[in-house]
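Note that one protein chain of the assembly has been removed; the remaining protein chains are unaltered in position.
Letters A and B mark the chains in the order given here, with residues in each chain numbered from 1 onward.
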Amino acid sequence: MTATPADRRKLEDHLAGWGFAAPAVVLIGVFGLVPVVWSFVLSLQHTDLTSPGTFAGGDNYAKLVADPLFWDAAWRTLVYVVLFVPATLALALPIAVMLNQKIRGVVLYRLAVSVPLVTSTVATGIMFSWLANPQFGLVNAALDAVGLPKQGFFTDPGQALVSVVAMTVWGWLGFAVIIYLAALQNVPKDLIEASSLDGCGRARSFWHVELPLVAPATGFLLVWLTINGLQLFDAVYVTTKGGPLRATTVLVYHLYNEAFVSFDGGYAAAIGCAVFLVIGAFTLAQLRLNRRTSHYEVR
Amino acid sequence: MRRPSALHLILFPLSVVMVTPLVWMLLVSISTQEESRRFPPGLPSGVEWENYAAAIRDAPLGSWLANSFVVSVVCVVGNLVLCSLAGYAFARISFIGSKVAFVLMLATLMVPFQIVMLPLLIMTRELGLVDTLGALIAPNLATAFGVFLMRQFFTTLPRELEEAARIDGAGRLRTLFQVLLPLMRPTLATLAVLTFLQTWNDFLWPLIAVQSPEVMTVQLGLQSFQGAHTTNWPKLMAGTVLSQLPVLLVFFFAQRFFVRSVAAAGIK
């Protein structure tokens, strides 16, 4: 065997490359990739997750198709996403445009808008439960003060899901504003100045200049918020536990119940695989968008 | 040309709405129980420190915070080191299988946590990690996102830097740690911030992977504290304030930095 210096260099590259990459790649493979396959295997089993399962074939998927609770949860998840995502976007963009102006105190305003970013969902749930408490809460006090009837919020089956939407919009608004701000700050100043020289009003310049330029950010947020909305769990767990009368039992909550309350692990895995299909489609869309929108600089 | 006054009319009330939950939490946490039960609610007449004393007495806040801290810091360090190494390899070294490995790794970004959590639970149990902090650390020690982020930034660095170092006789590892990484402080900081936030606020995984009270992270502990003290709101709020204090403090002092990290990565 005669190895040329070039060969040796290559071999050294292979070794060094794997030496550097292996720890992360192995960890990610073991904890990120293997479980995906395993999850699919689980979905073909009857198992309570604590003892070895038995092969179930398509039983769990048949159960899924026939389970009215699954379709209820899927419908509720859809309703949630359809309310949560547009509400967050519609609020975030105008706020970002305003926060992009050079006005006094803008730093404080930005601080106020972004502080929910670091507030955990558990803490958020505790705060909102109290604010929206039907008997003692600040929100009903405000309604009462202006002569409106008190509401049940999290305790009313008709309002619980909307209350969760409101709470999660509060939690995510700062994130969306930051992304929009970053996009807006990449909008060349001279474009806006040019449009104002053309006699465009502020509003018109917003519609014709800024809005199209933040379209990639909107696309990114749309997908990102949808993915997160489809995975809603924490906010429900800490406020309504899926109730009242299942009014907030969304897909992942249903999955959790099946896995850890009913201990039907195989069925839970099947629900997981179904959720994965939907989320996978959105994530693919996000990866395509990512190329265009991944690096913003906030000055 | 600007009309700031008009904007203040919108931004000020908006900011008030955004901070109301937090401010109200602070106010309730210093109220007496009687005051918390008034309707319509009002401001507390004094400061009831006893709520904080009671919260500390009843909740092992110290150990919850310590657990969260250990998990988050270990994961931050793990991600900084392992993702830097892997990111560098994927950006700079052409080695056999690197493309496949990188694509497979990226693919895991597409996988929602709910689908991996059941097998993950079984795996951590088989590894003897369940109900230990190890169960919370191991799956988060290196993330595909971190590797991706680091690789992106390594590719933006000029190759000449390394070549110069190599000519000076430095090995790859030394080049990486002494020449390249110091140039990447902002990126490393971004990765650190995001990893910290994510692990600190994680809820679903600790919920299923941890049962013993002494292994609980602060989010999990807070949730059980909520279950146990549903009627004593001032005490519950005091506990919540204490649990949020560390991150809130860091946030207030490094807000711009947080914001930049979030914007850079597009991830909460």
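Details
Just so we're on the same page, a residue touches a chain if its C-beta (ideal position, glycine included) is under 8 Å from a C-beta of that chain, and two chains touch if they have at least 3 such contacts.
Rule of thumb we're sticking to: contacts and distances are computed from a predicted model.
Candidate names were "Histidine kinase", "Amidohydrolase-related domain-containing protein", "Multiple sugar transport system substrate-binding protein" or "HEAT repeat protein", and the UniProt protein name of the unshown chain is "Multiple sugar transport system substrate-binding protein". Note on the chain not shown: across the whole complex it touches A, B.
Per the touch definition above, the residue from B:Arg92, B:His229 or B:Arg260 contacting the chain not shown is B:His229.
When the omitted chain is restored, the residue from A:Ala62, A:Leu108 or A:Val261 that touches it is A:Val261. Residues of subunit B in touch with the missing chain: 36-39, 58, 60, 125, 130-131, 208, 211-214, 216, 221, 224-225, 227-231, 233. Contact between subunit A and the unshown chain involves residues 48-52, 129, 133, 135-136, 154-155, 157, 241, 243-245, 257, 260-264.
What we mean here is this: only the chains that are shown with their structure count from here on.
Averaged C-alpha coordinates give centres for subunit A and subunit B that are 15 Å from one another. Those residues of subunit B lying in contact with subunit A across their complex are 2, 4, 7-8, 10-12, 14-16, 18-22, 24-25, 28, 36-41, 82-83, 85-86, 88-90, 93-98, 101, 104-123, 138-139, 141-144, 146-147, 152, 172, 197, 200-201, 203-204, 207-208, 219, 222-223, 226, 233, 236-237, 240, 243-244, 247-248, 250-252, 255-256, 258-260, 262-264, 266, 268. Contact residues of subunit A toward subunit B in the complex are 13-21, 23-25, 27-36, 38-39, 42, 49, 95, 98-99, 101-105, 108-128, 130-131, 135-138, 140-141, 144-145, 170, 172-175, 178-179, 181-182, 220, 224, 227-228, 230-231, 233-234, 237-238, 252, 255-256, 259-260, 265, 268-269, 272-273, 275-276, 279-280, 283-284, 287, 290, 293-298.
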